[in-house]
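Yeah, one chain of the complex is gone here, protein chain that is, but the others are all in their spots.
Per-chain residue numbering starts at 1, and chain names A and B are given in the order in which the chains are listed.
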Amino acid sequence: MLSLVIQNAVAGSAIGLLYGLIGLGVVLFFQTTNLMNFAHISSAMLGAYLCYTYTVMWKLPFALAIVMAVMSVALYGLLLKRFVYAPLAKRKGGRLEFIIATLMLSVFLLNAVIVVWGGVPLPFQGLFGSDRFPIFLGNVVIQYHSLFVLAYITVFVIALQYFFTRTMTGKSLRAVAQNPRAARLMGINVDRMLNLSFMLSTGVTALAGILLIPVYFVSLDLGSGIIGVKGFACAVMGGMKRPYQALLGGVLIGLAENFVVLFVSSTYRDVITFLFLIIFLVLRKQAEA
Amino acid sequence: MSFLKLNNLTRRFGGLVAVNDLSFEIAEGKVTGLIGPNGSGKSTTINLISGVLPVTSGSVEFMGHRITGKSPHAISRMGIARTYQQIRVFESLTALENVQVARAGMYRSGLADVLLNTGKLKREESRERDKARELLELVGLGKKGDEMPRNLPYGFRRCLEIARALALEPKLLLLDEPAAGMNRDEFMAVTDLILRLRKTGLSVLLVEHTMEFVETCVDHVVVLNFGQKLAEGTFHQIEQDPRVIEAYLGKEEL
Partner (left out) sequence: MERFKKVIPLLAVALFLVIPLVDDNQYHVYMLNRALINCMVATGLVALTGFAGQMSLGHAAFYGIGAYATALLTVRVGFPVWLGIISAGAICLLVGMVLSLPSFKVSGFYLSLVTISFGNIVWMLIVNWHSLTRGPLGFPGIPSITLGTQPLSRVGFFYVSAVVLGLMTLALYRLSRSYIGRGMKAMSDDEQATETAGIDTKRMKVLVFSLSALYGGIAGGLYAHLSNFLSPESFVFSESANFVAMAVVGGLRSIYGGVVGGLVVTIIPELLRVKGWEIYYLMGSSLAILLLVIMLPSGIAPAVQNVYNRLGARLGIGGSGSGSNGNGSGNGSAAAVRGDSKSGGR
């Protein structure tokens, strides 16, 4: 039993970190725009499909494909700002209009992916050691994928931390997040920072999408509302403004899910997750008031 | 039985004590002024009385009833109406509708009457519309009923907010800095309005920085400092109180 618990704890943390990474993307977006992008999760789907194209169809080395996929999605983030955010802001569209616009964008992207890649999940074998035999530590079985996720996220967090605390651009971005008006007075180009946060947010999510391939395959599930809402949940648990707490929130959700499956029921896993989310949202506000 | 009585009212925000063990009473039919330096807890006190903020400890009694812990709408319906420091009118309703909103408690018609558009509802709607027009007239907005609030000058917006509060037919009116940010004409109009209200016997508790305003409008003054009551009395008593002068030290009277 203990080995099962440990096994689920490791697997849960790994998948949770990926939810958290999506949540981190949400936070990076919310920090500067005060908006929620409901097409957020589409970036994960785009990242995975592009990575598939670059590796399997163009036969590029995998590491290069990841970088290229993330960059391509970040470029899409710029388009998002230019063609959805900016025109809406100009016409004084409110938060609800932005939500609907991005929701429609997500439907559009889903259908675009169906047109380009087809609706059937694409197998992507051998990614992150998913075809390798798992590691046995006594009775505990650990998937290679979990270790890969841990490694990638550690490297990523170090890089992000470096970016935010050591580089001028990162510091400016944090300044804009905290107080855009003051940042503008200090001579920071707020619009450029906005561009950057659109790119970072979508790029980070694309990375999460690629790392999720061994769990969901390269499939439309990656652009579905269910994972998207879990990403939002992580961001909310991180107070919408604290990136690393979003990662932590993700781990909590991942663990909760795995243990619900272990001890309660796998059919109703998501039902319970969503019930918890509702309760959390309601209680959280109460604590603030 | 006192009209409005605050018993050891306290409100903390995290580590900050905004209102600290505050007790005072106000008398019926009088205009009471709540003054004090910035951050002395005046607005917080108004928010605690109107139920917009929950109290940390202590209580408020209104005409012998404990109102602490009641929801804001219940307190409003008991006869305590208020305005806000930053004017809060309903931007998507016309001026007339803004006032009508606060008349909701006067209707005897229910949902069924609304859906069936009964004669009872029509009578009540026209009665309340007339009442709202009357109130707009009273505050000097008689011709502006169909305007959207965003098209009204600042002073008129303030008067609209006061009209909305009066629509509750309150026994006590709480005004949070009614004259703030006004030009001379607007200032005179609001002063005049409050003097007229005082003549009708309405009790008012108001927060104000402008000493000229306090001097002309107020019967009784309560001075706060650091969330506590510093002094109490008529304006002329307060004016000469050395503790009050010290608290305001360096502050030029307007």
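The rule we apply is simple: a contact is a pair of C-beta atoms (placed from the backbone, for glycine too) under 8 Å apart; a residue touches a chain by one contact, two chains touch by 3 or more.
Computed from a predicted model, the values in this text were never measured in an experiment.
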Chains on display which the left-out chain touches in the complete complex: A, B
Residue in contact with the excluded chain [from B:4, B:22, B:102 or B:218]: B:102
Listed residues A:2, A:57 or A:115, member touching the removed chain: A:115
Where the missing chain touches chain B, by residue: 18, 43-44, 47, 50, 52-53, 71-77, 81-82, 84-94, 97-98, 100-105, 107, 111, 114-115, 117, 121, 125, 128, 146-148, 150-154, 157, 164-165, 167-168, 181
Contacts of chain A with the absent chain, listed as residue ranges: 36, 38, 84, 87-88, 91-97, 99-101, 103-105, 107-108, 111-112, 114-115, 224-226, 229, 232-233, 236, 267-268, 270-271, 274-275, 277-278, 281-282, 284-286
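In this section, only the chains that are shown with their structure count from here on.
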Length of the line joining the C-alpha centres of chain A and chain B, rounded to whole Å: 48
